[in-house]
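Each remark here refers to the structure printed beneath this line.
Heads up, one of the protein chains got dropped from this complex, but the rest are sitting where they should.
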Amino acid sequence: MEYKIPEPVLRAAERLKERYPESVQEIRTHRDEVTVEVDATRVHTLIQSLRDDLELPFDFLVDITAVDYLDYDDGMRYGLKYHLLSMKHNLRIRVSARVDDPEPRVRSLADLWPGANWLEREVYDMFGIVFEGHPNLKRLLNPEYIQGYPLRRDYPTAGLGERDIFDQPALEPEEVLRKNPVPLSGELN
Amino acid sequence: MGLEEKLGFSDFFTTQVDAILNWARKNSLWPMPFGTACCAIEMMATMAARYDISRFGSEVIRFSPRQSDLLIVSGRVAMKMVPILKRIYGQMPDPKWIISMGACASTGGVFNSYTQIQGVDQFLPVDVYVPGCPPHPEDLLEGLLAVQRIVENYRNTGVHAHERIEIPKTPWTPESLQKYQATLTTAGTPADKSQPGAN
Partner (left out) sequence: MSPENSMPDLLLPGSSAVAFVEPIDDEQLILNFGPQHPAMHGTLRVVLRVEGEKIVEGEPDIGFLHTGFEKLGEAWTYTQWIVTTDRMNYLSPVANNLAYTMAVEKLLGMEVPERAEWIRVIMAELSRIADHCVWLGTHALDLGAFTVFLYAFQEREKIYDLIEIASGARFTASYTRIGGLRADLPDEFLPALKDFQDHFLAMVDDVEALLNANRIWMDRTQGIGVFNAEQCRLWGVTGPAARGAGVDRDIRKAEPYLTYDRIDFEVPVGEHGDVYDRYLVRMEELKQSHRIIDQCIRNLKPGPIRHPDAKYTLPEKKEVYGSIEGLIHHFKLIMEGHGPFPERGEVYVANETANGELGFYLVSDGSQRPYRLRCRPPSLLHYQAFPQMAKGYTIGDSVGILGSLNVIAGELDR
């Protein structure tokens, strides 16, 4: 299937690279999407610059998420992905920034878009990436007291066992039946 | 508990009164719908016009645990929801029965993940399990009829429901979780053997 890469987005990415040549590391295209790989310490500045671009402002924040590249390649461990959209021109761009263990940190976008608040909280909850300047960085979806960061690649899918902790064992079905001898199905009264 | 105690019959073997009272109870089971996910939509469809649940007497669905006697746990139960479910169950007056509707409430369903409780019967005394993902409304009605059969044979002896069957207690407080931290294990990468499709 033919995928056409939109030229204005590429030009916007080139303009960004001209303005910040040492922070923009790579401009990739795949299918019909443009991804700009940037330095994580300048993410806030670059995204603000994309938002305030004169020709093609990317003024809508679609999504903030992260990928744990532990089993993927040998670069820095976490990749933050910011999906932006230009509402007037209906064009999208993705900004990607890599951060590494042991203390992955990046500046928060909550002052540019208030909608980024929960998106970043979820990334913190799932990956442990700290967003500096975030007004309320705590776990969003998981209970406060769980250990570990679930979407990291070394966290097991079935969990660390927190979901199975009950003080007393559940009754076996036979015990339940012995205590309550009732016809459970099929018999008419 | 219930009408028998009020009338002073709780120490006697009262066949006819039991029969009448149980007949009244079973034909007016008021459900407390504890709907979380997709099964809740099927429960709503059971309450709507086509698979009318009110023809079985369950007309009053008022979302108040204090006025209901049948708890229908429909949908997947996450770790964070467990204390709430326990509290709702505790707020219901005796006698009370539980239907565990759907695969997720009965055994965890399709989702063997880090937050899903693999079956509410680990901490609630479930009476009827209705399988399905989601169960057809007619299956839920069959589950309701099964509860009615149980209610028919209910012998009230003045003992609270949670003394009648031992309910395992859940220590779902962050503090009590501390003592189990040492037992938590790491099983490996996401593609571990517990998941379907792992080769």
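Just so it is clear, A and B label the chains in written order, and each chain counts residues from 1 on its own.
In this text, a contact is a pair of C-beta atoms (placed from the backbone, for glycine too) under 8 Å apart; a residue touches a chain by one contact, two chains touch by 3 or more.
As the structure is a prediction and not an experimental result, all values here were calculated from the model.
A.B. asks: Which listed residue (A:Glu14, A:Asp52, A:Asp71 or A:Asp101) would be found touching the missing chain in the intact complex?
C.D. replies: A:Asp71
A.B. asks: Can you tell me which of A:Leu10, A:Val62 or A:Met76 touches the chain that was removed from the display?
C.D. replies: Touching the chain that is not displayed is residue A:Val62.
A.B. asks: Among the options B:Ala40, B:Ile53 or B:Val151, which residue touches the chain absent from this view?
C.D. replies: Per the contact definition at the top, the residue touching the missing chain is B:Ala40.
A.B. asks: What residue numbers in chain B mark contact with the hidden partner chain?
C.D. replies: Contacting residues on chain B, toward the hidden partner: 34-38, 40-42, 44-45, 48-50, 62-63, 75-76, 78, 80-81, 84, 88, 110-111, 113-116, 133-134, 136, 190-192, 195-198.
A.B. asks: Kindly note down the residues of chain A that lie in touch with the hidden chain.
C.D. replies: 1, 3, 30-31, 33, 35, 59-63, 65, 67-68, 71-72, 81, 83, 87, 90, 92, 94, 110-115, 117-119, 122, 126, 135-136, 138-143, 150-151, 153, 155, 157
By our rule, only the chains that are shown with their structure count from here on.
A.B. asks: What whole-Å value do you get for the distance between chain A and chain B if each is reduced to the mean of its CA atoms?
C.D. replies: 35
A.B. asks: Along chain A, where are the residues that touch chain B in the complex?
C.D. replies: Residue positions touching the partner: 71, 142-147, 150, 153-171, 176, 179-180, 182-185, 187, 189.
A.B. asks: Residues of chain B touching chain A in their complex?
C.D. replies: By the definition above, chain B touches chain A via 79-80, 112-119, 121-123, 125, 128, 146, 149-150, 152-153, 164-166, 168-171, 174, 177, 180-181, 183-190, 192, 194-195.
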